[in-house]
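The structure is given below, and queries will be raised subsequently.
Missing here: one protein chain of the complex. Every other protein chain is in place.
Showing chain A:
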Amino acid sequence: QDPTAAHYMFQDDPFLMPRNAANSRLFSLSKESGRNAAKYIIKQFPQYFDKTFAEPNIPCLMPETLTPQIEGVNEEALKERIHLRRVKDSVDLFDQLVQAGTPVSLETTNSLLDLLCFYGDGESTPEKEEQKEDLEEPGVQASEQKAPKRQFQRGSQSSGSRWRENNNAARIFKIMPERNAHSYCTMIRGMVKHRAFAKAYDMYIDLLNERHKADVHTFNALITAVPYLKERFIERWELAKVFLNHMAQQEVQPNLLTFNAVLKTLRRCGGVGRSMSPLVIKEMEALDIEPSLATYDHLLFIFYRGADLCPSGIISEVLDDIQKRSFTPQDPDDGMDFNMSDNLHCLSLGEKCCDLRDIKLAYQLNKAMEKGDNWKFIDMDRLNAYWSKFFSLLCMMEQIDVVLKWYKEMSPSLFYPTPKNILDLLQALDAANHLEVIPSVWEDMKQLGFNRRQDLLEELLSLMSREQHPDEIQLAFAKCAEDIKAVHEQTGREQTPLEWTASALSHVALLFSRAGRTQDAWYVNMMERFQQINRIPTDQVMDEFLNCAKQTNCPDEAIKLVKLAASLGLPSSQRLKSRTEEEFVLSEKQK
């Protein structure tokens, strides 16, 4: 992999390559919005895009037929509209059919109920198309599109609508002449999805009274509804057990989603969760169900409090995980073996690795991510956050040459360092006494756009000016100081100049003095500037300046310094005066 190239979605051109995380996000989003604009045009003017012959036929580029073909008030038309997800049209047609007295078959009514419960009485938008059988994962792409926020309710945030009292689904349900188990199940799932949990529970009681059997999806929905039905942890767990017992009684086989739903409920159960979840895992193993990433994620959450995780839709595919699944959840302090997570969770693992200070875990996680398709689980923003945490961990735990090697490889191609990363890097350099790398870090900082951040500038300046260094390095440091000075004074159109702080000012003065740049040192903040902004220079600064003046043999400067010290009323002015008199050859006038 080329360490200097940006992600392949960007054009390979120096003007168009993003230099920091904000730009990379901006460019990728603007490209995506361009695509959306094109899709809008294509939908608005389908008549220009209807040529359908193409040598290798690419189905996704072909025009879609979204208008219903069959006209007339009959069941076929209703079925077609349901298939095309046109909620309002189907409801109207159904009403027309009922008023006309035509009997609508049970299956069609059930599929209409499915549609209504899925979309919760709102219209379906073209982006939300999914398999009809796949009604269990409504919120997957919505949660992927959302900014990283806490989502404690699966899918309910994707449709903001709540279940209204007498909406179409309930109405149709009531007027149905006969209902079978499927109707009840659909209603229950719809209610759970749209946050009408108490109603869902009542509907379930009705189902039991009618002596129907619920299917596994309904039970999954009910189990996820448990935290909203009861308040106390024990009661929640009891209710979940009730549902599971019913499942056993009705001979419904639990699947992966069931166990994940149970674990998700246990997340909201506090201490009960911690004790019960190992049992759940054992059940899963007994039934030979492979745990998915979400399972691991729920487990991690239950055992590592204080992590914010957002459960995305439960993935029912099984990963081939060749690493030994050696997790021992009973002992979280034991450097618990990491698990791979869903598309929002690698971040949490990174955090946990940081908390546990375990670099080996981080390396293992990295290796696991590189295997196969596992990178696809995490999107670009999260990827940057993940790498940034990884880099922080590296800076904390590893030797400096390893850190520098990773740094060179990873930025800017894999991730863009955050300010915290740069601070960590500076501290690592400090710890390893490698301060000569600082000018190149400053170059990177400028490129990343961090050259106006006060905290970074302070850190940089204090590191540079703490001790005397050999000459070339001192010159390089002075050059950095000059850049920083330019930042502070810049009167460009867009940016207001930064305020000087006392320490920054004194550091810059020191650096200039040490490098022998007397003029700059005098000009910069020298004393005049100090007076301007009402700050007092430290004694160290004065001494250094005097040294510098001695080196470059400018007695005038020394005298100016003494005058300034006297005018500021500094206690050291006397000392400075005597030093000046001894060290310089002064003419009579100057005395």
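Quick note on the criterion: a contact is a pair of C-beta atoms (placed from the backbone, for glycine too) under 8 Å apart; a residue touches a chain by one contact, two chains touch by 3 or more; residues count from 1.
What we mean here is this: contacts and distances are computed from a predicted model.
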UniProt protein name for the omitted subunit, picking from "ER membrane protein complex subunit 3", "Armadillo repeat-containing protein 8", "Dynein axonemal intermediate chain 1" or "RT24 protein"? "RT24 protein"
Who touches the missing chain here, A:Asp13, A:Glu231 or A:Asp288? A:Asp13
Touching the absent chain in the whole complex: find that residue among A:Ile41, A:Ala198 or A:Ala248. A:Ile41
Of A:Ser30, A:Thr102 or A:Asn245, which residue touches the hidden chain? A:Ser30
Given A:Ala5, A:Leu61 or A:Ile234, the one touching the chain that is not displayed: A:Leu61
Contacts of chain A with the absent chain, listed as residue ranges: 10-11, 13-16, 18, 23, 26-28, 30-35, 37-39, 41-42, 48-49, 51-58, 61-62
